[in-house]
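Supplied in structure tokens, the structure appears directly below.
Shown here: the complex without one of its protein chains, the others still in place.
Right, chain A next:
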Amino acid sequence: MPTLDYLDRLEAEAIHILREVAGQFERPALLFSGGKDSIVLTRLAEKAFRPGKFPFPLVHVDTGHNFPEVLAFRDALAAQLGEKLVVRKVEDTIKQKGLQDPTGKYPSRNPLQTYTLLDVIEEFEFDACIGGARRDEEKARAKERIFSVRDDFGQWDPKRQRPELWNIYNGKIQKGENVRVFPISNWTELDVWNYIRRENIALPEIYFAHERQCVVLPGGQLLGLTEHLHLDADDEIVSRQVRFRTVGDATCTAAVASDASTVEDIIADIIQAKVSERGATRLDDTISETGMEDRKRNGYF
């Protein structure tokens, strides 16, 4: 009789959740950023639905502040999978809605992603959006359900969450509501990397150590140099061996100094480093201690 280890169990749970989405919803979507968590989701979707097609398109909300390697990887993966990719740009939302493009030195478009996401949900009438969020990323996420019901403004109300019992997922919604689904809720950063190693999953190069021009932030963090930053003359630019732990808006996703050039190295790094992913690399959560919860209430993923 086959014996299952913890990765087999996490994988089985995620596949079960993906198939519940396929079984319960009319028009689901898989939100795909080109980041490692969403790449893992595509592998899990292959395991859930092959030899059939995915019962959902891949949807990317593009901030326009992406690393080019990640966009190239995104397009190549979608082509290799033979699945439909829908891209909607924050840039276009800003123009259509007359929104204020963020200014300042590190103009993050993360807050504006919410508008584009809600628009794409409305455009395609998506009733469920699968995402790669994990409960270990941030305190507010620790209480997030696997099926998380949002109202028509995409808002999340932690006090009105449905209880989630056994592995029964209730996807019953009313008109205007939709559900965010998080199949890898119970995975940690280390679990994701261990799975990437086991499954031999390819990732964009920016996850591995490489030489890059970076701006040194006042707190000592390193920000990859891109055209989207508005630098001052006295900003310190250095060339460092770095890698990224998350891929997001390039203006607020810091790099970490690292020599880890393989998945094994990264796993060793994580075990040693003990700096949680969001804390190390996302600047926008440090604005207030409850940064994530405030943004979730407002419809951010």
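To be clear about the criterion, contacts are C-beta pairs under 8 Å (C-beta built on N, C-alpha and C of every residue); 3 or more make two chains touch, one makes a residue touch a chain; residues count from 1.
Keep in mind that, in the parts below, contacts and distances are computed from a predicted model.
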item	value
Omitted chain (choose from "Monocarboxylate uptake permease MctP", "50S ribosome-binding GTPase", "Cytochrome c-type biogenesis protein CcmF" or "Glutamyl-tRNA(Gln) amidotransferase subunit A") - UniProt protein name	"50S ribosome-binding GTPase"
Selected residue (touches chain absent from view) among A:81, A:173 or A:225	A:173
Candidates A:50, A:84 or A:198 - the one touching the absent chain	A:50
Absent chain, residues of chain A that touch it	1-2, 4-6, 8-13, 15-16, 19-20, 22-23, 46-53, 55, 135-136, 139-140, 142-143, 149, 158-159, 161-168, 170, 172-174, 177, 185-186, 188, 190-191, 274-276, 279-280, 289-290, 293
